[in-house]
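One protein chain omitted, others in place.
After this line comes chain A, so read on.
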Amino acid sequence: MTATTPPATEPSDADKAGIAALTQKVIAAWAYNDAEGFADLFIENGTMILAGVYKNGQAEIREFLRDAYQGRYKGTQVTGKPLSIRKLSADAAILLSQGGVLEAGESEVSPSAAIRASWVVVRHDGQWRLAAYQNTPVNVT
């Protein structure tokens, strides 16, 4: 049996797809300016750390995005692609991604907006969800 069990660091293709799907779900929720949908990608006590931002729990994340979609993030899109996916245990993994916010009229992320992100993800009831998200600028200014 051990021969067919994937090593702890290399997820199965199905897990990879399920975890990578979170990047697609973020892109879609953002395009719809759907603060509810975005927050629902997190577990109840999930956390989000951005430059100058720390939100603790689904409710804070939801409220932050609801305001941001009316203000700072109005008219923007996000884009992102997985850099790597590592399983930590059967139901926990780390996804690293690269992407960023696209301002209206932008088709590529500008150097100043480019970020790399760490996503700590857990499987709850068969669904991969975010426990913690943090990003950091790619370029030092």
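Methods note: a residue touches a chain if its C-beta (ideal position, glycine included) is under 8 Å from a C-beta of that chain, and two chains touch if they have at least 3 such contacts; residues count from 1.
Rule of thumb we're sticking to: contacts and distances are computed from a predicted model.
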Omitted chain (choose from "Putrescine transport system permease protein", "Acyl-CoA dehydrogenase family protein", "Polyamine aminopropyltransferase" or "Cation/acetate symporter") - UniProt protein name: "Acyl-CoA dehydrogenase family protein"
From A:A20, A:I49 or A:V138, residue that would touch the chain that is not displayed: A:A20
Absent-chain interface as seen on chain A, which is shown: 13-14, 16-18, 20-21, 24-25, 27-29, 31-32, 34, 37, 77, 105, 107
